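For this view, one protein chain was removed and the others were kept in their places.
Order of writing sets the chain letters: A and B. Residues in each chain are counted from 1.
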Amino acid sequence: MAGFRLIDVVKPFLPILPEVEAPFEKVSFDDKLVYTIISALIYIFSQFPLAGVSKEETVVKDPIYFLRGVFGAEPKTLLEFGIFPVFSSGLILQLLAGLKLIKVNFKVQQDRELFQTLTKLVALLQYFILANIFIFSGYYGEDLSIVQIGLLNLQLVGAGFVVILMSEVIDKGFGFASGCMTINTVVIATNLVADTFGFSQIAVGSDGNKEAQGSIINLLQGLRSKHKTFFGGLLSAFNRDYLPNLNTTLIVLAIGASVCYLQSFRLELPIRSTKARGVSNVYPIRLLHVGGLSVAFSYILLFTIHIAAFVVIQLIGKNDPSSIVCKIFGHYESVSNLFYTPTFPLSLLTPPKSLFSGLLQQPLTFFVYTAFMLVTGIWFADVWQGMSGSSARDLALQFKEQDITLTGRREQGVAKELEKVIPVASTTGAALLAILAIVGEFLGLKGKGAGMVVGVATGFSLLELISIDYQQSGGQSALAQVLGAPGRF
Amino acid sequence: MAKVNEKKGAVNPVEKLAEAPVEFVREGSQFLSKCKKPDMKEYTKIIKAVGIGFVAVGIIGYAIKLVHIPIRYLIV
């Protein structure tokens, strides 16, 4: 292990980076629930408008509007980039380490610690870089003063820091399973409720009319409001494109239901104990073996590509269609004064605003975007299932430790049999999830479809772990007794 | 993995590239047909559990978001 290693770079930062203490003793189920919920709620509460942003309308609009739904990012708030840096640094670095592109010996405690610190540092760095890309692109207003730039940096990077630490609190065992995934799921659930039942009034159009954010509330309001006819209200409830409408809500719910259906697909392998005779059972191999991670990975790549393009087009090319840079990479067009949509080369990786406009204006997108999602998703699933510690070989080892074997197989054959099943399950599951996300995006959900896929699939993975936790320690749960539920999970 | 690589060596790479998706779809659909699918009863149970969970968490989250409205109104 001689030579340069990336993880050694972080050594000087070790003493100054905060590190959440691991719990001394096992945290009880109730405490975990409280920590998890409070962390997630603080995250939602930090979707608070930034101070020091210029009040006038800026020329530069939001270039990543369709990626926000997956990462819990809200424009012009403290969480401009949501949980993306935490998620991406964790996933990408672990992937690189698994592919042996970063040298880490996971058997050594110190290496693991350094690797973890590297992940944290990269996440923080991403917050910093993204914040400054947005500041200098003019997204927060032209001609910001030094003080304003400093304050914006402080707020955006500070919020990122807080998010990193909160996800660390959950990861370390004070909460359930994984910090970034739990928080992400809670945010996606919140957005779903806000888009469906949200009754906060948002000013629409220039004549000062206000409409509810939630589609169902809007329908009820539209039917009773004075400035609209009955049918007008009904039509607008289904068709408005500036806020969530009933169509998108229905599609999102359908996507969620489909993910639920796919989730319960499993191949049940008959197993028996090698010690006790006649004890047999089944071991399920899920179709969604890698859960929502494959779609999340594709979206992390998309996010990176779009940010890189934003740097090239906005910072270097100044979004001027006549400059050379923009002739090669395309430029942005602002749509309904809310967001930027890119033109030709980049538009291939941008889902259309609606199905019809997409078919007419950017038919190639359908092929390129689909191919991108499928290829990246399947590739990720294939690599991840092999390296993440639940590959066929690892499972075979687990079987051996627990004295179980597949019925009709010798112990040596177990790994081979699993090898036939697990990679196929992972890749097929990833492909199906990618297709669901693609269908949603092509119907004009602007990231909500992919967000729902990630949210529900992740929710299932979390639910599984939480229910195991509950069964192990739920007997003493005061909360469960208060709710009077012996376990709905 | 090793098996796949062996195959790759034997066949012309271009042919292999064209075959890969077909092979993938064939293996995938084979797997799907062997899978145990949820029946109606199980499925409704899952949908209910997930629906309740999602909406409950969402409502709590949205309640927090509502707190923002008066604050925004006061300071902006």
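Following the convention adopted for this analysis, a residue touches a chain if its C-beta (ideal position, glycine included) is under 8 Å from a C-beta of that chain, and two chains touch if they have at least 3 such contacts.
Keep in mind that, in the parts below, contacts and distances are computed from a predicted model.
A.B. asks: The hidden chain: which UniProt name fits, "Protein transport protein Sec61 subunit beta", "Ribosomal protein L1", "RNA-splicing ligase RtcB homolog" or "LAFE_0E03934g1_1"?
C.D. replies: Of "Protein transport protein Sec61 subunit beta", "Ribosomal protein L1", "RNA-splicing ligase RtcB homolog" or "LAFE_0E03934g1_1", the absent chain's UniProt record names it "Protein transport protein Sec61 subunit beta".
A.B. asks: Taking the entire complex into account, which one of A:L33, A:C180, A:L246 or A:V456 touches the absent chain?
C.D. replies: A:C180
A.B. asks: With the full complex in mind, choose from A:L33, A:V86 or A:L418 the residue touching the hidden chain.
C.D. replies: Touches the omitted chain: A:V86.
A.B. asks: Name every residue on chain A in touch with the hidden partner chain.
C.D. replies: 14-22, 35, 38-39, 42, 45-46, 48-52, 55, 78, 86-87, 89-91, 94, 97-100, 105-107, 109, 112-117, 119-120, 145, 147-148, 151, 155, 158-159, 162, 165-169, 171-172, 174, 177-181, 288-293, 384-391, 393-394, 426, 457-458, 461-462, 465
A.B. asks: Under the stated touch rule, tell me which residues of chain B contact the chain that is not displayed.
C.D. replies: 71, 75-76
One rule holds in what follows: only the chains that are shown with their structure count from here on.
A.B. asks: How about chain B: which of its residues touch chain A in the complex?
C.D. replies: Chain B residues touching chain A: 1, 24, 27-28, 31-32, 34-38, 42-43, 46-47, 49-50, 52-55, 57-62, 64-69, 71-72, 76.
A.B. asks: Mind pulling up the chain A residues that touch chain B in the complex?
C.D. replies: Listed in rising order, the residues are 37, 40-41, 44-45, 47-49, 185-187, 189-194, 197-198, 200, 256-257, 260-261, 263-268, 284, 287, 378, 386, 421, 424-425, 427-428, 431, 455-456, 459-460, 463, 488-489.
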